[in-house]
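My structure is below; once you've seen it, I'll send some questions.
Here we show just some of the chains, and they stay where they sit in the whole.
Here the chain labels run A and B in written order, and each chain numbers its own residues starting at 1.
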Amino acid sequence: MFVYEKRLQYPVKIKNPNPKTAKFIITQYGGPDGELGASLRYLSQRFAMPYPELKAILTDIGVEELGHLEMIGTIVYQLTRNLSIDEIKAGGFEDYFVDHTTGVYPTSASGSPWTAASMQSKGDVITDLMEDMAAEQKARTTYDNILRMVDDPDVKDPIVFLREREIVHFQRFGEGLGITKDKLNRKNLYAINPAFDK
Amino acid sequence: MFVYEKRLQYPVKIKNPNPKTAKFIITQYGGPDGELGASLRYLSQRFAMPYPELKAILTDIGVEELGHLEMIGTIVYQLTRNLSIDEIKAGGFEDYFVDHTTGVYPTSASGSPWTAASMQSKGDVITDLMEDMAAEQKARTTYDNILRMVDDPDVKDPIVFLREREIVHFQRFGEGLGITKDKLNRKNLYAINPAFDK
């Protein structure tokens, strides 16, 4: 089970609302390569993961990503706080506003609701770890793109933190893949799925 | 941020695998009225919630539902552990197995990946609380349907627990709605959205 600790993993303090920026950052809340997908992917995969070390990595990172989801939600919330209707219109935020006011909703930047079709939990150690490493690179690229478009240092600062965590996660999954290959080595690689085959 | 506590909110100990049962219980993992939607709905709505008491209720219940998601994942995992191919075929589990082996994946019973289109975060106190009360009743009905179809007491026991929690949540959201109406009373009900209007 999970316990909530009433603080963000890294502080978010944005002084100036900016709906234009909110609209594309929300993709890390509910877009194809965002924190919701990351967290759910790892927390789902861990059930069938056969090795305790890897189960622990998946749980750790999955829980941390939940905290990242909270950080992104906070960024979006602060960027859309106290907006006037004129700011909403000037920021091209009408499409989001009409359906969600300024509530935080899991959608991509272009307004597609999040779908689990963008993640996989395959029940195969090697495959799940490759899926996870790819997911971290996709998240890293999305943060790169956000950093390319954002000027406000209040926004940049937590985004840089989040981008760095993705690289750390990528490396940890890489180590997990190493551990797995060592274990499977003795058997024919890819021919045995310890989560399913006897 | 979130912390993981290495125990389930309520114990799950299923002795006999049963893919037929797993296939419909998974709908509470990734189906339209399941625990993923519940948790994400509340944890998303709390950002724009204007009253601290309600923010606290949403956080509390949202975090508890994450633990319920974990319980359902555990039930599905235990129901599909050590299956033989013959059991998979006899249980009509081929469709799930081919794409996810026995990994846990957020899907409805009929195999549609979870979509955020099944939830709303509307940025309006009254509306969000009504959405939440409806969500709890939908989850309660799904548990009713599971209980109608399941005989194994190892499965029934945690499902009864989960069903009862939904009723408690329903009542808490009802109390939240009462608090909200008191606050909005002085102004014209529905005409003011304290999360957005000044």
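Definition applied: a residue touches a chain if its C-beta (ideal position, glycine included) is under 8 Å from a C-beta of that chain, and two chains touch if they have at least 3 such contacts.
Keep in mind it's a predicted model, so treat the numbers as computed, not measured.
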In total, how many chains does the complex have, if 2 are shown?
6
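Basically, only the chains that are shown with their structure count from here on.
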Just the number, please: Cα centre separation of chain A and chain B in whole Å.
20
Across the complex, what residues on chain A touch chain B?
1-5, 7-9, 30, 36, 40, 43-45, 47-48, 59-60, 63, 66-67, 69-70, 73-74, 76-77, 82, 99-107, 113-117, 120-124, 128, 193, 195-196, 198
